[in-house]
Each structure stands twice: as structure tokens, then as C-alpha cells.
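Below: the structure, in C-alpha cells.
Shown here: the complex without one of its protein chains, the others still in place.
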Amino acid sequence: MTDTIHKPAVDYRRRQKLARISRNLAILIGALVVAIYVLAPVAWLVSSSFQTEAEIVSVPPHWIPEDPTLRNFEAIFTAGNEEEITYENRSGQDPASGGYIPSTAKNLLPAMWNSTVVATLVVILNLLVGVPAAYALAKIRFMGRDASIYFILMTRVIPDIALVVPFFLVIKNLGMLDSIWSLVLTYLAVTVPFTVFILVQYFEGLPDELDKAARVDGCSRIQALVRVFLPLSLPSLVAVVLFAFLTSWNEFLLALMFTQTSASQTLPIVLAAFTSDFTISFSFINAAGVLAIVPPIIVAVIFERYIVSGLTAGAVKG
Amino acid sequence: QGASDLTMHTWSAAVDTVQSHLNAFTASSGINVNYGNSPWAQYREGMVTKFVGGAPLDMMWVSDAWLPEWVEAGWIAPVDGFKNLTQYNSEAEEFCNDSMTYNGRQYGLTYYTDYMAFLYDEEKVKAAGFDAPPTTWDEVVEQSLVMKEKGISDYPMMLAMAQESWLIEFMSTLVFSHGGRFIDENGMSSMTSEKDGAMEALQWVVDAVSKHGIVSPACVETGELSGLKAFASGNHAFAMVAKYRLRMLNDPEQSQVAGNVQQTLMPKGGNGAHNTVGWMRFHGMSSQAAADPIRAEATAKLIEWFGGKSDGAYKFQKLLFLDIGAGFGVKPLFDDPEIKAAYNAYGDVEVIKAQQSLAMQKDVVTPWFGEWNETNGTAWQSAILGNTDVASAIAKSSDAWDELKEDY
Amino acid sequence: MIFLAPVMLVLMLVAVFPILYSLYLSFFRIKLTRPNRTPFVWLDNYTDLFGNELFWTSVARTVVFSVVSVSAIAVIALLVSLLLNQDFRFRRVLSTIILVPWAIPYVANALMWKWIYDSGYGALNGLLFQLDFISRYMVFLGDQNKTIYLIANAFVWKEVPLATILLLVSLKAIPSDLYAAARVDGATVWSRFVHVTLPAMKPGFLLVMIYETMMAIRHFDLFFILTEGGPGDASHVLSWHIYVETFRNLSFGSGAAMSYVLALVTFALSYIFIRTLGRRV
Amino acid sequence: MARIRFNNVEKKYANGFHAVQNLTLDIQDKEFLVLLGPSGCGKSTTLNMIAGLEDVSGGALLFDDELVNYTPPHKRDVAMVFQSYALYPHKSVFDNIAFGLQMRKVDRAEIDKRVREAAEKLEITHLLDRRPSQLSGGQRQRVALGRAMVREPSVFLMDEPLSNLDAALRISMRAEIKELHQSMQTTFVYVTHDQAEALTLADRIVVMKDGVVKQVGTPDDIYERPENTFVASFLGSPPINYIDGTLKFAGGGAQFLHEALALDLPEAITAKLSGQDGRKVRLGIRAEDVDEAAAGGPGATIHGKVNSVLPVGSDQFLGFDFYGNELFFRVGKDLAHKVGDDVSLSVDLNRLHLFDKDSGASLLW
Partner (left out) sequence: MARIRFNNVEKKYANGFHAVQNLTLDIQDKEFLVLLGPSGCGKSTTLNMIAGLEDVSGGALLFDDELVNYTPPHKRDVAMVFQSYALYPHKSVFDNIAFGLQMRKVDRAEIDKRVREAAEKLEITHLLDRRPSQLSGGQRQRVALGRAMVREPSVFLMDEPLSNLDAALRISMRAEIKELHQSMQTTFVYVTHDQAEALTLADRIVVMKDGVVKQVGTPDDIYERPENTFVASFLGSPPINYIDGTLKFAGGGAQFLHEALALDLPEAITAKLSGQDGRKVRLGIRAEDVDEAAAGGPGATIHGKVNSVLPVGSDQFLGFDFYGNELFFRVGKDLAHKVGDDVSLSVDLNRLHLFDKDSGASLLW
């Protein structure tokens, strides 16, 4: 055995290193670009939420508040006494009267709570209802499968504007007006079709053999779904959770129609109400917008970690 | 929700004030009221949905522009059968009473009223070398050109011409102050008339934007709120905004030109006077409530509590003025010392009164107003953008009007 | 199929009636201000559309808006999802950051952009001005040649997160031994991307295309808050047209008809996507 | 405990492919049945139908006289080793094996005991905590086997459970499976490509081809009495050799005639050939049925030139060129042959096979 070792014509070790460096560089630049693209508007949102109404309209803008104020946040967090509102304790702080914080500021936290409750319920129901359906559509061959899919798709192609009034009739007849259940139900109907699509796509990618193995191991369909498919579908479940949560969190039109009092009003409605015909506080709205990001981000942080790769490695041969 | 409860819906303005006044109502009458509110910008479509969907509703706020529409659709009912409500008409501004009347019936009591005011930044006018604000639209141009030249402001005149609910008020102000009208006594369009139509007004705007450059081409995207903000940031010297904004503009917390903003009479055009447009919102009763005598009775009480006197005084109107600066439609309040004091803190009561007497009702308020308004707004914007000339823009709007009226 | 029952139940309960109801409305000439005159007009509401100039304008606007925003979303989401599929130190942080736009309610998003784009005191103008790209503040939304793209930008910014997540999920599902096989087969990074990654992302793309097309075609909130269809008719898209017809003009019948036209188009597009990107949904 | 019957069962796949055709088969209770056949002939499909994992497209499938065409898999009480393993990627090896028991609510201690026992037998005890992705191919296969072994079903279905194991392990696993069959007293349906496995494990063997059963019988039947050339060539390594010729009756006996070969058929064979004089036949000689050592008589010897020599450890295979036919015979490893040598091999006449030349059907069985 000769022991001469030639360096390869191309120094792949160096190349590998270079590749790694350029990859890291590309990632760094990519990550920076993405982060800037995403965060720049939000940064401005945050910055301005600490400015007074007079400061935010400066030309050119003050990127960093010169005279930072917590008024906006204080208004949101200090308001909200449970007492009955009387002439004496009413908040006269509508903008024209010298303050620019709308009197509905105190509704923000309850509305966020409503939104959170609605979104959470919608997420749970979406999973309960959507997961079995997706499993059936992906793994069970039955007549009318395609028809079902197109039917589900069809429920989502009509613009919401056209559906507002009939939706309203349904909700009224169910006696759910001005209750968060009206939103839970309609948001469910609005999100579940897509939830099903997301999951169908993913389930179809999972090897049939796993389903078969589970069933031979004594699982009913439902058990196979719960014990084998769900743990393998974590990434898509995260997508569904985020999708359902955020869609509910963002939805405006239906909430506008079905909710009337702070008992059921959700965040977007209260936010929109800050721009009433007398209300003009961008800085306050921005503060509210900043707070609005918090719960979804908490949800995202909790669930994001479950988007992991290669869950099915080693499962089947072929 | 007891069977006898009333439901009241408003847009989300002065929510606390309303709630406090409502609590007093419940305490005094024993009637519970479910109070809901939704954002102003989407209020109308929300109400349409509620009406169509048959949601329980007794009293609601109505904008003068919607009156014919809502009456025709059968959603609101006249209130002139209730003595306790009509008794206030004598003390109310005539303008308000007229604005609540459609086909000879009265549909509510005033919630607030206001008009479009012409404001100027005194400092800038002085800096430009003028000692008085403009009185005609030509003077506006003249002063503005000087300011532009001196670098005081790029676009001295703030006009908010974006498509939104305020647009008709701005357009009407421009037309009325130029001595024009949209329609004649027969209800047919008169916009195209050279002398007393809308042509002159639109031409002024088009010239201001493209010929003189004293109004920003961005005016087509500027809504009332953004315009106000821009004015508050000191970008402009003149502005056409709702009178009640005066207070905010002189508040240092919200405005960089606080203390310099003054009101003067609306400039006039060649054939015009210092006319402006006024508007009002009122407390109305739903047909649903009117159909049930007991509920109607209770609703009338509620309307009185808000739009008339409560416990013997115009309490709500006063609160509203003090809280948010909204104008009231009941004349006696002008004599209230507290109110006088408040007005004088940021404005000139005399000018305010003088301009108020020159406020005119929008002449285009009809059942087809909504539909025409859309076309009209687009037409005006097209002219400002230079896509069409003034004459054909107005002609388009005019044709649309006649067609709609014909159709009706 | 018992597994499908809950979904079908919910949809039947909540979604089917509204759909049929608006279909029914679309056959009548309904104007709410004329409650006593609502003749059955069969397909007139539909045929009337052909002669409606503004309707066709709005269709054209919708096409521009949808094509621009959906393709931008697809491309950006693809790049970002590929980035997030890499292993690097701040991946978790970045993938949380990327979700932020999604978390801002549409109303707040629209107001934020309106305020950023403002020609008088907007942040975008301020930034460009301070960077010396412009010498005086520009007109953005008021410029009819820019409006639709600016709105598309706000839309894209908001929609990229969802699209990214959907693509990321399908990226994560690719078995690593396929890459091994492709490497042995001599595939370079690029060919591996084309032959292994892209085909495996098909399901994700299908979802993105269907969903985002649907959202873009129907999008309303931004148009409502930013421009109300203006300036002129520069952002008068179909969904805005439907809104005006329904709620401003109170013509529920023709509004429903237009909605149905839009629905059919959306459905047809989705169908095409399903056919081309995957044999099954 | 189950008797499984196929009555004219058909299987068509979604793309129209007819994978199993008119299958009629009676699998006895406690029988160890092996399915044998070329790749793609429908073995896995048949197992899948028994398990309920593929719909039966036609005919009736019965368990103990009960129609199970529509019974879902978890009600059928079968355990199965999948050809592709189908391990649960998210579960540890232990949990993979335990899962079937957990589903049946076996108590924990018992599960633990059974899993460990099986792991012991499969020599994967040290891997119990790993995920499937961290295992070698053969280790994965053993996990798949373990998953079935711990169960106590009424039917075991095993689809090539040992294909990726080395010979030694395979033999010990074979013994384990045999023992399992004996201790469990249940029906086994087993697919394998390994003849030794098939012949040593099976009570009966089913030979399939293109979805059709070609012969059912004991290992002895299949190997010694193949009913057609397909079955005859399918078993045997190297495979059986064929020489085409004619039958000739002369005197009391029959002869197989070929241009260069004349074999005197023994009594036992001749008895079965009456009336076949002059028939075109195909003669089959298994590779091991020749002997170089013993000197065959004139009517029992093949002469030829060695074409190839293939040592295979225990033996060597001689390749022959015989008038255009390539013949392979197995001879002892001691005999030193080189390519080009002339050899004479005596044929074991009692072990000859005769088939109809055209139909391939056996003339003897």
C-alpha cells in the first residue's frame, strides 16, 4: 500500500469551508433583509406609540421619540374600573377636549381578552373538527371524496361582503347576537375549510403504510389518527393553529356585524372605533396596535418550536 | 335582557358620556337600555345589516345624509307624533329641524350639528406679509402663492379630497361658497350651469392643484383626519375642516401650531357669499320600535332624554360640547356661561355664530344620494388628477344624478 | 363518513344557507330603498354586468392587484421559507419575527400603512427624504399610478407570514434520504432544489396559491381604509365595487350577482391550481 | 385461531391494474402457509386483503365462515410484518413494539415483559431507546418483526420479515418464528423469497404468478411434484434444467429422446405416460439430481463440455453447454473442474420431471 496522499485538484475542504462561510453570509444577509422588511414598519409603530400626538406628525419624523411618553399605555392599563359610569367619573377625554385618548381606551384590554378567547376556541374547534375530516379525505378512499373537497372549497369562494347579511340572519336565528359564540361559530366556518386543506395536504404526504401499521396494531381509524398521525403532523398542526388563531384575531367584518357591546367586541372593532369621527389619535392607535401583536406572538413562540423537520425519517422502506 | 329593555346603537363616539347619561336615564325611568356602539367608518353598513337582519333595535344615531334612504327602506319611523319630542322644535336651530325632516315628517331630535369652517395659521399669514386672512378664493390663491414663494409652505391650502364620507361636505362647501348648487328646486341637476353650478368650484380646485400648486396633488388621498393632522403638523396655512376641530388644533399636546389657528368666514367665489355647509346627526327611532306602542313610548322617552331636556336641562348637549366640542342644535345653550367660556378659550364666538348662520343644508340628500355620491366623488377626483377636464367630469356626475332621479 | 360529519355540519349550519341565500338574491332586482319593488329578473343582474364599464375597470384592477401580490407573496415566501429551513443561530428568533405582520389586525395594519404612506408627514416620505432619495415629499396613495402597488405592498407584507409557514411546513416534510439519492445521482444544489425540493413543496404551493389568490381577489379592508377605491378609480377593485353596490347603493341583488361572478372565478382558479399543482387537494 | 377462505377473490387497484385474479384458497386454522411467487405477483396484496388494508374488489373473504370483506383491520385481530417495515418514526423502538399491546390494553408490566423478551430474541435489546431513524436496515426489520411477535393475534401475516438479515440471524429468526407458530397455535401467512425459509417453515406453499395461483401443496409437493414448469423452475437454486425432446415407447419402457440424449425412463414414470407416445415433452432435471461419482448406465448419462465453474462455498455449480441449452448442475466442491473439460454426469432417473412442451403442465402429477 502506497502512502502517498494527493491533495485533490480542488481543495474541497477549503471549498467546503468557503461554502459554509458564504452560506452563513447569505443567511445573515437574508435574515437581515427579512428582519428589516418585516420589522421596519413595526419599529415605527412601536416608536410612535411612545410619542405624543403632536410629535408623531413631525416632518421629518422623529424615529426615536424625543419626548417619550407612556400616556397611551397608561390609558389602556389604568382604565377599566368596574364601577358604573356616572357624570362624575365619566371619561371626558375625547380628543377635541384636550386629551387625545379616546374614552373607549378602557375597552381595549377586555376586547383583547375577547379576541383571545374567541381565537383560542376557534383553534380548538378547528382541530377537533378539521383533523378527522382531513384524515378521512387524505387516507380513506370513499365515494364523494372529491365532491366533498370541492364543496368545502366552494364555501370559501364567495366574498364575505356578500355573506354578511345571510350570516347575520343565521346568527340571529341561533340567538347568538352580541355573544362571542357568534364569532366562534362563524370563524370556525370561515377557517375550517382551509384547515382541512392544510391538513389534507400534509396527511397525504405521510406514508400510507403507517396508517396501515397502526390499524393492524389494533387502532381504530380515530386511534390511528390520534396516536400515529397527529404526532407526525406537528408542523402542519402548528400551521393550522396559527392560521386559525390569527384569522380570528384579525377578522373584522363579521365581528363588526355581530358584536355590539364590550361584552363581545373584539380587538379589531375596538381598534377601529378609535378612529371615530371625533377620534384622531394615531399614536394611541399605534400603542393599541403594538399591544395587539403580543398575544399572537406568545402563541407563535409557544408553537413555533414544533415546526421541526424529518418527522417521518426511518418509517418505511421504499 | 328583559322584554322591556330598549336597544340603542350609536357609533363609537363619546362613549362614556353616553353611558353616563344612560345610567342616569335608567335610574330616573327604570327602563334598561342595551347600549351598543360600533366604529363610525363602518357604522352605516353595520346598521344596514342590522335592519335587514331584523336585529332588535329601538333608538340609533342617524346622519342627515342617510335620512331619505333609511326612511324609504322603512327602517326608521317619524317621531312627530310624540308631543314630548316636538315641543323642543321651537328652541332648536331651524337648520337642524329641516335636516331631520323628510317628506314633511320629522324623524328625530338633534344629537349634534356642525359646519365646515375655514381656518388659517395666523403666524404664517403674517409671515407672508398679510395682516388679514383671505376673504375670497382668489385671495386664497394670491396669499398662497406668496407663501410658496417665501418657502413658508409648499402647499399652503389644505384640502381633503379623498373618497370618504366627508367628501360631500367639502365639495358642497366649495360649491356653495362659489355661489353654486348641485340641484335646482325641481330636484334636477344644475351642476353643469356655468354660473351657479359646480363647475367654478371644481375648476378652482383643479387650478389650485395643477396650475398654482397651492394644493397638494395628494389631496385626492387625504382624508379629513389626515388633512387635519397635516395642518396640525404645520404643513399648511389654510384649511377647510369641521369647526369643532378648532379646539384640537389649538391644543399643544396634539398640534404643533397650537395657538396660531384662527377661524375666518369661508372665502367666497365670484358669485358667492361666505356660505358653507352644515350637517347634523340625530337620534332616531326604528320602525320596529314604532310598531309597538309601548316600546315606542319608551323609545320616545329615551330620545327626549338625549335630544331634548333631561331633568329640565339640555344636559346631554352640554356634556357633549364640553367633552368633545360637538356643536349643539339648541339655541338657548349659547347663553350658557360655561359654554361661552369654553368657546372663547379657543375660538371667536362671534365668527362661529356668524358662520353658523351661513351654513346650508346639503342639497343632494335624497334616497339615491349614496349611489350618486360614489360617481360624483370619482368624477371630481378624475378632474383633479387630470384624467378628464372639469366640464366632462361635472357632466358625468350630472348625468348620473338625472338618471338616478329618473330611475327612482 | 363520520369523520367528515362535524365539518359538514358546521358548514351546512353556517355556510350553506348564506351561499344559497345570496344566490337567491342574485336573481332579484333588490334595492333596499325600494322595499316594495323587488322583481325576479332571472339572470339580468348577471347580463347587466357586461355593459357596466366600471365593473370591467374593477375587474382589470383586481387582476393587476392579484397577480402582483400573489406572485410577490409566492416568491418572497419561498425565499423566506428556504431561509428558515436552514439551521442557524437566530432561526427561531427570525421565524417568530416573521410572524409579526400576521399578528397585526387588518384594521391596524391598514391604518399603519396609511400613516406610513402619508404624503404630508408619512414615515416613508420621511425616510426617503432623510436618505436623500427625494428632495421633497412625494405623493404616494394619491398617485393613481402607484396606488394599487402600494396597497399590494401592504397586503403582501401582511400575507407573507402565512404563506411562509405553509411552505415551511411542506419543506420540513421532505425525507432526507431523497437528498442523499439526488446527491449521489450527481445533482448540484440547484438541481436538488429543482428536482427534490420544489416537487415536494407542491402541496405547500398549492395551498399558498389557492389561499392567497382567494384572499387577494376578495381583499377589501386595505382598499376600504387606504383609498376607498380612489384616487379616481385607480384602486376600484371588484371587491370594493361589490361593497359599494351592496352597502352604498343598497343594491343587494346585483351585489350578490357580482359576488357570484367573483366566486366562480375564484373557484375556477382554485380548480386550475388543484389540477396543475396536485392531482388531489 | 382462524380459518381463512378466499372465494373467487379479485383485487383491482385504482389505476385499473388487476393484481389478484379469481383467488380461491382455503387456509386452515393453525396452518403455516407460505406465499411464494415472483416479484409483483400479488403476494403483498393478498396479505393486505387478509389484514383488511386493501378493499376486496370482488368475491368473498371469510374468517371462520364469517364474511369479513368489510370488517375494519382492528376488528380482525391480525398481526402483520410489513415488507416496508412501516415503523412509527416518532416512537422509540420499545414503543413501536409495545404499541399493539397498548392498543389492546395489556397491562404495563406484561407489556414490558413481552417487549423485552421479544427484543432479546431479536437481539435488539440495546436499541430499545432509539428512534427508527437511528437504526440500520436489518435492525429496523427486526423491530417490525418484534411488533408482530409480541402480539397474540388469530392470524400472523408476515411479508418478507427476514429479507434484510444476515444468514445466521435469519436462521435463528426462522427458528423463533417456527417456535412462535408452535406456541401460539395460530394461523400464519408468510411471504418470502427465500426457498430455504419457505421449505422449512411451510405446512403448505402457494405459488402465485401474475395474480393467479399456480399450485398449492406441501413443500414436498411443490419441490418434488411441481404441476407445471413455472412452479418447477421457481424453486431450486440453481434452477431446474430443461431439455426438450420426444417421448418414445419401445418394448416395455418409455424413452426420452433428444438429438444427443436418450434416457430410459423408469417404471414409475412410464406408468404415468400411457398413450403419450410421440408427444413433444420438456424434460426437467434438477441441478442436484446428477452425480459425477457414480457411473451411470448408458441410458442415464449426460455428456457435455464445462462452460463455467461457480464455487459457492459448500458446493460448486457447473455450467454446461448442451446443444444450445445452458444447463447448470450442482456438484461437490472437491471435484476439480476447469472450463473446457469434458464431463459425464449420471442422471438420477427417478427424479426426472416431464412436462408437456406447449402447455408446460406436468405429465406426472
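Note that the chains take the letters A, B, C and D in the order they are written out, and that residue 1 is the start of every chain.
As a convention for this text, contacts are C-beta pairs under 8 Å (C-beta built on N, C-alpha and C of every residue); 3 or more make two chains touch, one makes a residue touch a chain.
What you see is a predicted model, and the numbers here were worked out from it, not measured in a lab.
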Contact list for the unshown chain, restricted to visible chains: A, C, D
Given C:S71, C:Q130, C:T188 or C:T276, the one touching the chain that is not displayed: C:T188
Selected residue (touches chain absent from view) among D:G252, D:P311, D:G324 or D:G340: D:P311
Residue touching the undisplayed chain, where the options are D:G58, D:G138, D:G253 or D:P266: D:G138
Touch with the omitted chain, as defined above, among D:F6, D:Y223 or D:F322: D:Y223
Residues belonging to subunit A that touch the chain removed from view: 1-2, 4-10, 12-13, 15-16, 208, 317-318
Where the missing chain touches subunit C, by residue: 175, 177-178, 180-188, 191, 195-196, 199-200, 202
Hidden partner interface residues of subunit D, rising order: 13, 15, 17, 36-40, 43-45, 83-84, 130, 134-139, 141-142, 159-160, 163-171, 193-196, 199-200, 219-220, 223, 233-239, 286-288, 310-315, 330, 333
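Just so we're on the same page, only the chains that are shown with their structure count from here on.
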Chain whose Cα centroid lies at the greatest distance from that of subunit B: D
Distance between the centres, which are taken as Cα means, of subunit C and subunit B, whole angstrom: 35
Centre-to-centre distance between subunit C and subunit A (centres being mean Cα positions), rounded to whole Å: 16
Sites on subunit A at which at least two other chains make contact: 57-59, 165, 169, 221, 272, 275, 282, 310-313
Numbers and ranges of subunit C residues touching at least 2 other chains: 120-121, 137, 243, 247, 252
Pairs of chains satisfying the touch condition: A-B, A-C, A-D, B-C
